[in-house]
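In this view, the complex is presented without one of its protein chains, the others remaining in place.
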Amino acid sequence: MHWILSLRANKGIGMAEKILEVKDLVVEFRTDRGTITAVNGVNFEVFKGQTLGIVGESGSGKSVTALSIMRLIPNPPGRVAGGEILYRGQNVLDIPLDEMRSIRGNKIAMIFQEPMTSLNPVFTVGNQIEEVLELHQKELSKQQRTEKAIEMLKLVGIPSPEKRVHEYPHQLSGGMRQRVMIAMSLACEPDILIADEPTTALDVTIQAQILELMKKLQTEMGMGIIMITHDLGVVAETCDDVAVMYCGQIVEQSDVKTLFGHPRHPYTKGLIESIPSFDSTTGGAKGRLPTIEGMVPSLFDLPSGCNFQNRCAHVTEKCRGPHGEPKLEPVSKGQMVRCFHPLS
Amino acid sequence: MTDNILEVRNLTKRFPIKGGIFGREVGAVKAVNDVSFSIKRGETLGLVGESGCGKTTLGRSLLRLIEPTAGEIIFNGQNIVDLNATHMREMRRKMQIIFQDPYASLNPRMTIGGILAEPMEIHNLFPGKEERRNRLYQLLDQVQLPKDTLNKYPHEFSGGQRQRICIARALAVEPEFIVCDEPVSALDVSVQAQVVNLLMDLQKDLGLTYLFIAHDLKVVEYISSRVAVMYLGNVIEVAESHELYGGARHPYTKALFSAIPKPNPNVHMDRILLEGDIPSPMNPPSGCHFHPRCWNATDKCREVYPEITNESETHQYKCHNPIRLN
Partner (left out) sequence: MATNEQESKSLWHHAWDSLMSDRTTVIAMSIVLIYSVVALLSSTGLIVSDWSKEVGPSYAPPSSEFLFGLDIFGRSVFAKTVKATEIAMSVGLVTGILTVLIGVTLGSIAGYYGGKVDEVLVWFYTTVSSIPGIMLLISIAFIVGKGLLAVYLSLGLTSWTGLFRLIRGEFIRHKDREYVQAATAIGGGDFRKIFKHILPNVFHIVIINFSLQFQFAIKSEVILSYLGLGVQGVPSWGTMINDAKLELARGNWWQLAAATAAMMVVVLAFNILGDSLRDALDPKLKGK
């Protein structure tokens, strides 16, 4: 997996420090209808100070991938069936659970989509930030923890943090709560922040604030961010590199400019084109939106051959099974595609 | 003479807040505050805004699913606010609604055939068995679902398919006007475009008029001929889509459009970032509700609520200190 490193060399970006490497990750879920492979052989790298976007729709496996990095996959019914997750060279799938706990929230942190349900309603926001410090920075006194909590609230742009630190989640708006979540996740200055649809539940003006905040904090604190989202606009704005997932596999992987400028997989191209843009003509005279026909197949019922065959405008017999599944292969410098007929 | 299928005048919906030991009214939330607009037959009016702006309440009030507190809703020349239950039922043939959550808007215990036939039963349409069955097939055809859909149950379908079923249900009574309340927000991106296309096709084929409520500005701007922007219960700007995008006069509209992340990494965002949170509709700021977050705010904005300014025949806004256009 040296394609990203070579890409950076080409772009003159200094060799950013690689902090996470996911290799051939496979995650399965057992259900009464059979076993499904939610994540099927996923590879990517995360670097300090850089944002990797993982884009996909329902069933793509993007959230499951994120949860597996933190070893938060509920077992049963799920389990990591293969692969390695190397944090600073060490495979976190192998380490004992208490060592994993010392990493969670401390070195690798996560923020979720719904800030209301991710925050405990019976504790003040200050308490919740302090809890993270209590677990991982045991040398701090109670006084110091409270001070640090107030400092974190200020860092994430919450006004009057000394007052807010004593408030409960329900007293804060959605945007504020998400800021609190960010404060909690950054309290121990982690190397990696995993953000699972962090702005999907927020209003668009608040979303803009939160994305701006995350970028600013990344510049100040230098952590790597994994941004999981279905919104290509968010990807374009915030990510340096992108992996597009479909039915548990990465179907296209490249840096963000190449992805939007020159998508090679029909699914990626279809997604980009189906977003209505503002440059279209006046209302009424607009044609139909280009769409991807059909629906995402059920993971219980994947076709043999390419998973995307039933929706692809360029499908041929080769895609339907005789050659198995297409592999993820480099198609140009720094761009990988999983397709028998990548777009030119 | 413009043919307005719908005219809304001074529509208000307030929700009282009870408090104290005797449960007396201590305040009120003006979810919809003195809203007036009209929709021409065959057009699509988009309605956008963020949480607490009142767009969902407005949409449901138009159909009297929520009873308005004050104002008039004039549909095809008739004020429907005071109609009794029988007359309102007749009116419901002409005005329908599609909801946001395709999982919650279908009764899980009924077959699709039952769900689609129900509106026809209520209004006694297509009474013969053969006639009704043909009508059901026709509806399925219009939303591109196969015939065997009729015997199945909602839990057997995906979100996009359920939304098509909801559209078919709305079409069953041959309505003229449909309120689309965030119809694609809960769907996957690749499915959203399919449903948007379907709605646009149906509008052309059946001559429908839509009120399209959404928070996704891109979709609204695409499907609508005119767009109204709401903030804390008020319509603060209305204009044709292209006028709004390029030439918004109200600072909130401009901020709203600039906040949307563009799917183009090469475009450098000169984005307007609003300060602070969206205020709660229970306690709106004085004067112009937007002034605490407005970079153009003047003293007058803090004290006096702005009147409507007519920029052109199609473009109105409420602002003391609008954006200057070059």
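Points to keep in mind about this one:
Going in written order, the chains are labelled A and B, and every chain counts its residues from 1.
The criterion applied here is as follows: a residue touches a chain if its C-beta (ideal position, glycine included) is under 8 Å from a C-beta of that chain, and two chains touch if they have at least 3 such contacts.
Remember, predicted model here, so these are calculated numbers, not experimental data.
Touch with the chain that is not drawn comes from one residue among B:L65, B:V267 or B:I308, which is B:L65. When the full complex is taken into account, the listed residue touching the unshown chain is A:S298, out of A:S102, A:S160 or A:S298.
Among B:N10, B:N151 or B:N266, only B:N151 touches the chain that is left out of the view.
Checked against the hidden chain, the listed residues B:Q96, B:T209 or B:N321 yield one contact partner: B:Q96. Listed by residue number, the positions of subunit B touching the unshown chain are 60, 63, 65, 85, 89, 92-93, 96-97, 99-101, 103-109, 111, 118-119, 122-123, 146, 151-153, 155-157, 166, 169, 172-173.
In the analysis below, only the chains that are shown with their structure count from here on.
Rounded to whole angstrom, the centroid-to-centroid distance between subunit A and subunit B, based on C-alpha atoms, equals 32 Å. Within the complex formed with subunit B, the residues of subunit A that make contact are 57-58, 159, 173-176, 203-209, 211-212, 230-238, 256-257, 260-261, 270-272, 274-278, 280-284, 286, 288-293, 295-296. Residues 43-44, 50-51, 158, 160-161, 188-194, 196-197, 200-201, 215, 217-219, 221-226, 240-242, 245, 255-266, 269, 271, 273-274, 276-278 of subunit B are the ones that touch subunit A when the two sit in their complex.
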